[in-house]
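Shown here: the complex without one of its protein chains, the others still in place.
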Amino acid sequence: MFRRILVANRGEIAQRIIRACRELSIETVAVYSQADADSLHLRMADETICIGPAASGASYLNIPSIISAAEIADVEAIHPGYGFLAENAHFAEVCRSCKIEFIGPDSKTIEDLGNKARAREMAMAAKVPVVPGSDGPVRDEATAAKVAQEIGYPVMIKASSGGGGRGMRVASNEPSLLHGMRAAQAEAKAAFGDDTVYLEKFVEKGRHVEIQILGDRQGNVIHLGERDCSVQRRHQKLIEESPSPILSPKQRKEMCAAAVRLAKSSGYHNAGTVEFLVDGDGNFYFIEVNARIQVEHTVTELVTGVDLIQEQLRVASGETLRYRQKDIQVRGHAIECRINAEDPAMDFQPQPGLITSFVPPGGPAVRIDSHCYSGYRIPPNYDSMIGKLIVHRPTREEAIRTMMRALDEFVIEGPKTTIPLQREVLEQGEFQKAEHDTKFLERFLSAAAPRPSGPASGVAENRT
Amino acid sequence: MFRRILVANRGEIAQRIIRACRELSIETVAVYSQADADSLHLRMADETICIGPAASGASYLNIPSIISAAEIADVEAIHPGYGFLAENAHFAEVCRSCKIEFIGPDSKTIEDLGNKARAREMAMAAKVPVVPGSDGPVRDEATAAKVAQEIGYPVMIKASSGGGGRGMRVASNEPSLLHGMRAAQAEAKAAFGDDTVYLEKFVEKGRHVEIQILGDRQGNVIHLGERDCSVQRRHQKLIEESPSPILSPKQRKEMCAAAVRLAKSSGYHNAGTVEFLVDGDGNFYFIEVNARIQVEHTVTELVTGVDLIQEQLRVASGETLRYRQKDIQVRGHAIECRINAEDPAMDFQPQPGLITSFVPPGGPAVRIDSHCYSGYRIPPNYDSMIGKLIVHRPTREEAIRTMMRALDEFVIEGPKTTIPLQREVLEQGEFQKAEHDTKFLERFLSAAAPRPSGPASGVAENRT
Amino acid sequence: MDLKLIRNLVRIMERGEVDELEIEDDKAGLRVHLRRGPSGSYAQPSVMMMPGATAPGPAPSGSGEGTSTEAPARAAGMEEVTSPMIGTFYASPSPDTDPFTAVGDRIGDESVVCIIEAMKVMNEIKAECSGEIVEILVENGEPVEYGQPLFLVKTR
Partner (left out) sequence: MDLKLIRNLVRIMERGEVDELEIEDDKAGLRVHLRRGPSGSYAQPSVMMMPGATAPGPAPSGSGEGTSTEAPARAAGMEEVTSPMIGTFYASPSPDTDPFTAVGDRIGDESVVCIIEAMKVMNEIKAECSGEIVEILVENGEPVEYGQPLFLVKTR
């Protein structure tokens, strides 16, 4: 096992990683930007190093600074968390060349899976169902029109190098297809330096269901069941749960097996997630792989009893997986609410600034992952998630009751948060009966009391 | 189920009960003394009523005030929590006569079990092993000397009406027996108005192991496994765990069966605990029954997944137990640390006053039950427990690691607390190897760096 | 921070020619201390949010309100008769008799001003202060909690 690692992230995930390290007696070096000097996790780390100013590009995304800190602090490995450099194949490669373990899959795996068209090909090769679409990139308009005709409208235009909604367009007919293709190409070129796009059938009323996988360097891969993340707004997940309330045992078995097949065929090790779209008829389609730990890993931890971050550290250090597939049993039901400092009434405008009072809920079945406290100032430089509230109960119904109770208890004074919205969502029959799809939240928001609507092109960065 | 109940307690247990009620959609009426006007749970209650000044006798122990509040607020039941009126048979009887449900066993059961000599007789009748001792009260010195001779020194002199150490003396020979008997009688007379005493063999190196039971009004009684509470100081528990690391499956089975036998034979319903002493040879002896919910019920909740307070409410309202014995499975290992605002270096002197900063630990496997927050002022009028930190992990070893991590994380600025002491105890090989007995903590304290020692007669009130 | 509050406090002091004002409101997490010099200017006003500021204290019920009204009332030679127990307030000895006391009545320490019924026992409540009843703060038959103000009495 590692003796000392560097945590190349901030906020709750930095704290989460340090917690895992402390329990494994691994020393931690926390790097931080000047804007995060008051962060709670710095108090828990064995060493802290300021690596730059507030701007991410000059701190959390600055590879030379982070490697330099790792060398100076003499660590054996770097945990990238999620976001920032977590899925940066180049960073993983730099780590390797500097003989620092990158806690995640190989650089090559990240690169392959990070290319959506390539990942789709890999999925097809592993006999994992994909959404009907073009065989690889579509380069000209004539081909696009032909493929769209074959798979049937509506179709989705996706950038090969895209992620989290950028370079994505939906088209319901040929003119909007040609227009959308140009727009997606331009956007992708600007964002990723690569204008390659491909086409997929657009599944309208889908559920977002993802499978957690865990692999070691010895080639063992297991799954830890699924998460249902269908409560989203512009691809941003707000409420996640495990198990998914809509899967039949047969579907679950098939999807989990498909995820493991894909992971094995891509030489995957460490923690990862295979995302699927499940349509109204129960068909499931591969969307993408997230080659890192995810925000919502907590619900999987609660229902399986496995500490995913600790297992990441174990397998990254070369240990063989401690669990076999038969050891993994899903018990009860877990729900997570991401608590964001955003004002839902003002188009989810971020609410940086001072938290004058922060009293998290407690008692049975409640878990809190948050880096905030009374007197903490939310910096305006990063994302608006200020914590995660997770509950675990024997049944989904009880979990919803506990979540409502816990949301009611949560005192956050200062910034506006998503708590009242999440409280409302939990009250909805559609959610309680698990009949919601990924468009549910947006429908709910526009049906609710008049709210200023967001920009029409609305696609925000996804960091899930 | 009840529509509305009154919570006749304060602090974390009042909050705990309100949490359970909210999840069951039961309205709550919180009564409070003037000293508790800033209590966190008042914010969670549907109605709050000030019932008196700070002194417990005039507020939380004032039966007319509480009944009056219950009548005015039109509640169907009263939950007494622990301490205060929780084991007051008279209060339970007043509730009954006012047609308010008392959430606990019948008045008669409380009275029978509250009398130690009577409880011992009931245990013997139910074929539950008791510590060898006198058959009932010992009234004169000659009898005492004879009985002591038979069972062998050292012996313990106990007041029949006693509780938590009051009216208790240990004697190693006849002169100290006679002296101790007079002292115990005088103390018992003063404290309980009853000078009846009896004798028991004194088990020196014992473990405190207790069985959680739960019964309904239909006569069903189940057990929920055991708790080991051997880390005590003057009968005050500081660290509790479940399961007990020292019981063999056979012992566990026998003790649990004995507890259920006693509960059934005494017509017990609602939650209760049967306490045992386990000696170095694995023999177990009945000590007493705690006819209420206990502080450390949380560890049982974590390993069984049963919400004990919710079940108390269900069975009190007349429902049949939802669980059968076979439904109860103990999973993993849970440990609780009671966080007291006391200074261990100054003979555990209470530390009332302002908590300037209160940042509880979080993350995986951690549960917090506390009524405190940054800015809370601990009133000097009540006990010094300011919260409970509970962890749940697959194994005892992992649970200890998580507890250490969580104690390290816990920020409480203002009062001194037992956190550093508990952190030290967890480091001890004797604790880690589970070789400690009920005298371990006192030995550890006197062996540690010079601390002012407590009064020699040291027996404090027990409220466990 | 509530600037309006500070502004209003300064204004109230100016108008009332008050030399010193001290308010402690734990519920609001607020401590205000204002002092005005003999010349008429404020020599040492100070306003501070108490550490309780971060406190998510419950919405003030009885006792809290009592405290906050109490201070100004006392300053103006007023006192409150508060309830010594939780129960039901009755203004008269029985439904068909006159109330014990009315606004404008003069009362003494030993004057019975009302009955509080608790657990079917009728408790006669004495004023424990003397002066003139200025206001009756509770309706007949209304439940009252411990410490709740019942009467406002002008003591001088």
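For reference, chains read A, B and C in written order, and residue numbers begin at 1 within each chain.
We take it that contacts are C-beta pairs under 8 Å (C-beta built on N, C-alpha and C of every residue); 3 or more make two chains touch, one makes a residue touch a chain.
These numbers come from a predicted model, not from an experiment.
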Sole touch to the unshown chain from A:Gly11, A:Gly52, A:Gly83 or A:Pro415: residue A:Gly52
Given B:Gln232, B:Gln312, B:Gln351 or B:Ser374, the one touching the chain that is not displayed: B:Ser374
Return the single residue from A:Ser65, A:Gln294 or A:Thr417 that touches the missing chain. A:Ser65
Options B:Val359, B:Ile390, B:Leu421 or B:Leu441, residue touching the unrepresented chain: B:Val359
Suppose we count only contacts with the excluded chain; which residues of subunit A make the list? 31, 34, 37-40, 42-43, 48-53, 59, 64-65, 67-69, 71-73, 98, 354, 356-357, 373-377, 413
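Convention: only the chains that are shown with their structure count from here on.
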State, to the nearest whole Å, the distance from the C-alpha centre of subunit A to the C-alpha centre of subunit B. 44
What whole-number Å value describes the gap between the mean CA coordinates of subunit B and subunit C? 41
Whole-Å distance, C-alpha centre of subunit A to that of subunit C, is 55
By the touch definition above, subunit C meets two or more other chains at residues 53-56
Can you tell me which residues of subunit A touch two or more of the remaining chains? 357, 359, 374-375, 411
